[in-house]
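All protein chains but one are shown in place.
And then chain A:
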Amino acid sequence: MKIKIIGLGSPHGDDQAGWEVIRLLQQQTLPENVELLALDRPGLALPNYFDGADKVILIDACDAGWMLGEWQQFSLEQLLDCAGLQGGSSHQLGVADSLQLAAITGVELPAITVICVQIGQCGQMEAMSPELFTSSKRICNNIHYQLNYAAVPSGI
């Protein structure tokens, strides 16, 4: 089973969290069937990066009113149920919009898990908050554990 782990983000402040998780995973020993990708705001092109994957794990920043650095894991269905869709310009299309559009138009999607992490500041080219570094390590450890020691559990 081919697994793609994709960190989404930008170079701005806490929005780098998804990339940081990928950077940490790159330092780990992972099964051969796992591919890591860090993408800069792919917009509608996101589903194109799923090609060849049976399972995709996305890590993305979110603003859900949680505590800074808090993270939760969603299935695609759960995400589409609860995410506020932007639907504005192509500058504003987020992960949920992109996945929603793919699902509605009948694009065949692999099993998708989305890990959302609550962010704070996203100032241009600012550094990431200390809380997000801690969360990124925890997310990395969780993914690493599940990939190596769990028999592909329900979440991942």
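Here, contacts are C-beta pairs under 8 Å (C-beta built on N, C-alpha and C of every residue); 3 or more make two chains touch, one makes a residue touch a chain; residues count from 1.
Rule of thumb we're sticking to: contacts and distances are computed from a predicted model.
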item: Hidden subunit of the complex - UniProt protein name among "Ni/Fe hydrogenase subunit alpha", "Trk system potassium uptake protein TrkA", "ABC transporter permease" or "Cell shape-determining protein MreC"; value: "Ni/Fe hydrogenase subunit alpha"
item: Listed residues A:1, A:45, A:82 or A:127, member touching the removed chain; value: A:45
item: Residue among A:16, A:73 or A:100 touching the omitted chain; value: A:100
item: Chain A residues touching the omitted chain (full complex); value: 44-45, 48, 85, 87-91, 97, 100-101, 104-107
